[in-house]
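Quick one: the structure is below, questions incoming.
Every protein chain but one is kept in place in this view of the complex.
Then we have subunit A:
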Amino acid sequence: MGKKVFVNKANITLEGPLTVERAKELHLLLVERLDGMPEQAGGAAIDLCRVDDIDACGCQLLALFLENLKRRGAAPMLTAAPAAVRERIVTLGFGELLALQPEP
């Protein structure tokens, strides 16, 4: 099977629950997105506006994704996280790892 090509290489939108039940599927998706990222990608926005739930496994996966992006020279940023998702990320102690900006 050929490699997927993503039209919008800088912005990544995730949706649905980011939980352990979907960990494998999300992992595949994020690996594909990572492979599709150009070298020295610059800014990469990860849009969480369509995410409705997240758990520790999901937070860890996001954190790993972000670290891998950084290794490729990107400056990733999580954006538009719904309040409940943001609160859960903070509760679980991933606020710093996910570089969650204070709410405006």
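Just so it is clear, a contact is a pair of C-beta atoms (placed from the backbone, for glycine too) under 8 Å apart; a residue touches a chain by one contact, two chains touch by 3 or more; residues count from 1.
Convention: contacts and distances are computed from a predicted model.
Missing from the rendering is one chain, named in UniProt as "Chemotaxis protein CheA" (options: "ABC transporter permease", "DNA-binding protein", "Heme exporter protein B" or "Chemotaxis protein CheA"). Remark: the omitted chain is touched by one listed residue; of A:I12, A:I46 or A:C59 this is A:C59. Checked against the hidden chain, the listed residues A:A23, A:A45, A:M77 or A:A99 yield one contact partner: A:A23.
Contacts to the hidden chain, counted on subunit A, fall at residues 16-17, 20-27, 30-31, 34-35, 55-57, 59-61, 63-65, 67-68, 88, 91-94, 96-97.
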